[in-house]
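Excluded from the complex is one protein chain; the other protein chains are retained at their positions.
Then we have subunit A:
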Amino acid sequence: MTAARRPGEVDGRLVENIVHFTRALRKAGVKVGTAQVENAVRAVEAAGFTHRVDFYHTLRATLINRASDLEIYHQIFAMFWRDPDFLEHMIHMLSPALRGQPEDTRPKAAERRASDALGDRPERPPPKKDRQEIEIEAHLNWSDTERLRAMDFEQMSAAELAEATRAIRSLRLPVPPIRTRRQAPAPHGRHPDIHATLRRSLRRGGEIDRLSTTRPRQRPPDLVALCDISGSMSVYSRMLMHFLHALGQSQDGAWGRIHSFTFGTRLSNVTRALHHKDPDLALEAVGREAQDWRGGTRIGEALERFNKDWSRRVLGRGAVVLLISDGLERGDPDLLNQQAERLALSCRHLIWLNPLLRFDGFAPQAGGIRALLPHVDSFAACHSLDTLADLSSALTGAGHKTRLLAGLDS
């Protein structure tokens, strides 16, 4: 590699090595397509070999297209081009540890789902009279969960929780779509479509009989969920993770992209973990990504990290933010105040879901709650199936915010 060669001479050995190198990259989780490998070979051919560093940048430019993969590339490059066998060796040594886990759990998760699907399915009661009404007001259509609807998640037994999870998975969260600046043809639109009008007129020898029109296209907004996973929230955050997973997997197109974050003592992005089809696998992956389950909460710091590292990347397209937290802040309320304000300014709609609203006499006493409440657009409960089904009203109205804010002033 150190000997200078004329460009145009790429021997078979090098191509082979590049292919091996790509395989190593893929094993490390970098997505590399076959076309990119071909590009890489051509690029190496064009750049020639003079310096190792040029070779490094050439391969990087052709094989990597995500900033997050750059570090992996750097490590693998350093290892691979020193000794190709070494990496192979390393991967072999690591692979039981890396691959063992999902293979162990997959049968289990699949097993459970299989037994759910085939085995003791709960009996469906005869349709009740008020079924029609439920469908209209709540978008819920579960079977024998009537009793569970108003029940607090925290007071449920394991079997009841499983039942509630199933119900949550059938919940939908309808949201008003965003009007975009792109136009679509529509018979009764408000903008004249001159292009279409003219083409239509040509079919009639230049006679314009009526104007074709367009109206703005609509698209669903993005959803960003920030979920508190501290000790006091554990049951609720688990249920809401199921809810988010179901929203992400549903094909009804009610939401655009869904980004999920968890925070306790630190902020983790669990969007990718929730992409697993199987809910059990997905939640397990979330557990691996977020290592601070059941710890304390520093909401202010978590929001600060979100604002600085992620807000520009995920809130750019008019996202709705769900902040799921009990607001019991261990950190500095002033920081929380500032960061909540920044968050509220950069998103379209900020909704705070608080399971503490389950207590009838709930009043915003804690410092964190008093700091957060004025900045959110809407404040709603999330401790039972009923309250979750009622979330769509929080998307349009202010929820309990006005009532509690009035209490705060007096």
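In the analysis below, a contact is a pair of C-beta atoms (placed from the backbone, for glycine too) under 8 Å apart; a residue touches a chain by one contact, two chains touch by 3 or more; residues count from 1.
The rule is simple: contacts and distances are computed from a predicted model.
The UniProt record for the undisplayed chain lists the protein name "MoxR-like ATPase", from the options "MoxR-like ATPase", "NADH-quinone oxidoreductase subunit J", "ABC transporter ATP-binding protein" or "Cytochrome c oxidase subunit 2". Within the complete assembly, A:Thr180 is the residue of A:Gln75, A:Thr180 or A:Thr396 that touches the hidden chain. Contact with the chain that does not appear here is found for just one residue of A:His20, A:Arg215, A:Arg342 or A:Arg358, A:Arg342.
Remark: the omitted chain is touched by one listed residue; of A:Ala43, A:Ala273 or A:Leu391 this is A:Ala43. Although one chain is not drawn, its touching partners on subunit A can still be listed: residues 31, 33, 35-36, 39, 42-43, 46-48, 53-54, 57-58, 60-62, 64-67, 70, 180-183, 194-195, 198, 201-202, 205-206, 307-308, 312-314, 316-317, 338, 342.
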